[in-house]
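One protein chain omitted, others in place.
Here the chain labels run A and B in written order, and each chain numbers its own residues starting at 1.
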Amino acid sequence: MELLAPAGNLNKLKIAVLYGADAVYLAGTKYSLRGASDNFSDTELCEGIQFAHQNNCKTYVTLNAFLHDKEMEKLPDYVGFLEQSKVDAVIVSDLGVMTVVQKNSKLPVHLSTQASCLNIQSAKAWKNLGVQRLVLGREVTLKEAGKIRKATGIEVELFIHGAMCSAYSGNCTISNYSSGRDSNRGGCVQSCRFYYTAIQNSMFQQNINSGNREDFKFTNSLNKTSNENIVENQSASFLSSKDLRGMRLLPEFIENGVDCIKVEGRMKSALYAATTTSAYSRALKWCRLKPREKWNEKLIELSELLEKIPHRGYTEASLVKQAGPDSIYTGKRNVGSSGYKIAGIVLEVHKGNSFIMHSQNTFDKDNILEVLAFDGNVIEVSAKQMRSLNNTKIERSKPSSLIRFSWPKSLEKFEYGSSIPSIEPLNVVRFQSQI
Amino acid sequence: MEIIKVWIEEGCVTCGNSEEVCPEIFEIDIESGTAIVKDSDDFTVYSEKIRLAAESCPVGVIKFEES
Partner (left out) sequence: MLTGWIIMEFNTFIDNEKTLELISNTSIREVILEHKTLSRMGRLNTKNLLALTDAALELGFSPVLQWDILLTENNFEISINILNNLPLSKFAAIRVQDIGAAEWMKNERSKIPIHFIVETGNHNLEGLLRWHEYFGQQLQRFALSNELPISSLNNYCHTLSVPCEILSAGRILLFYTPRKLLSNYKKSKNSLDFIEKIVVPSDQQQRKFRTLENQHGTFMFHNKDLFLLDFIPELQNIDMKVMRLDFRHMEIKPEWIKKIDRLLESFDKQIVKSLKSKWPSKITRGFFSANRSDLAIDRIKNPHRKDHGENLVGCVVEAVKEKHLIILTRKSFHSGKSLLGITPEGRECIISTDSIQTTDGQPIRELESGSLYQVPHFKYVTPETLLYVCSD
């Protein structure tokens, strides 16, 4: 089974690769659904692909916008470029885009979750149309995914972690009509995360009482002029879905023959990329190497690690049975704090001596920093010994600055070079923030 | 070419784009559910912004006349 991780920019790509992703997905500057994400220029894309391939990691490029005709004009050139760059596959949601890809390249096509492929018949149609892999809709249960896999023989990929649409993906145009931004062309304003008030309309009753005097009337709906609405619910984010966490169900992903598990989140932080990729890649490795009876305990332990990144509360959504009331997020609009924040990223290591971290946050000398090693170990480092590159003591860190730490004592008993754990460039460092 | 007249045709989706691009001339009228053109003696000063608002109107309902 393959672990597919998001790569919002070149740096996050490298982090995902080094923390154990088997494949990463990324987007160029056009044709994808994350308009506000950094995304990859052509040069960065080539660099990213090269880096991933050197580390035995595949790269999939998203072309998953629902494109209008005008935007299709330059697509053949871009597809040609992607093929030359040795991209391993493209992810599309629209048959038109897929057709252009097929006419202009031999690139394998993965069907995006945006196309809401939910059943065996749909899987057959897409297979006939030349799709190599289906990213199934989020409404599909693991059992259903297994049936689809078995009946069609086509590769299936399922989301295992991350933020979710509460609508059938691709079937929400709130942004289009309320903000003039096409949600399916990268402009989603995340209307489902807003606060709403539900009002019970009183017009239905009035219509019945007033007889048929009006030429038109609404049945049970809003009248142009009526202000007599009764507020029913307090303002709440009731359209908003909790975030998916499928770690505990990994055995069922495996048993149902799912070919690839996918983590959502090209817009998320480097801490998110490191934490999720590390947790799921270790889970997969564990399940590969250990007998079945040892799985559950480990998966619960790894599942706990995912509490240490910001999230909207976790749900298993529809993986076991159709998402129920506990899948709706009613908390704050902005994702709640997990108690952990990113401290920075390790950029230079002098093994046995010191390492330099690029700070991305503010923390003081009383904080304990935790370096997330690539093998899953967490190495504690006291902030008391922070120094600038000029060797002056630092009391409080600033974002966009470099901090030198002497080599942690806890690592001194290990031999350098071969032994683990170790601190390496591009390790992500976090700290526990006072809440 | 300077803009001497601005109007909004039927079909506004009140996305707020025009107000964001050129608040001097456009505002959202919540009651009527449409963007409206504010009273102004002189549109020419804002020609550039008005043109940008019209070009980027998602439903293409902002119209103008040039001198």
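Structure notes:
Simple rule for what comes next: contacts are C-beta pairs under 8 Å (C-beta built on N, C-alpha and C of every residue); 3 or more make two chains touch, one makes a residue touch a chain.
In this text the structure is predicted, and so the values were computed from the model without any measurement.
Across the complete structure, the visible chains that the omitted chain touches are A, B. From the options A:55, A:84, A:197 or A:406, the residue with contact to the unseen chain in the full assembly is A:197.
Set against the missing chain, the residues A:105, A:166 or A:427 yield one that touches it, A:166.
Although one chain is not drawn, its touching partners on chain B can still be listed: residues 9-15, 17, 28, 30-31, 33, 55-61.
Although one chain is not drawn, its touching partners on chain A can still be listed: residues 29, 35-36, 38-39, 41-44, 47, 66-69, 71-72, 93-100, 114-126, 128-129, 137, 139-141, 144, 147-148, 166-168, 170-174, 176-182, 184-187, 191-192, 194-201, 212, 214-224, 229, 232, 235, 238-239, 241, 318, 322-325, 327-328, 347-348, 356, 358, 388-390, 400-402, 404, 425.
Definition applied: only the chains that are shown with their structure count from here on.
The distance from the centre of chain A to the centre of chain B, with each centre set as the mean of the Cα atoms, comes to 38 Å.
Within the complex formed with chain A, the residues of chain B that make contact are 13-17, 57-59.
Residues 176-181 of chain A are the ones that touch chain B when the two sit in their complex.
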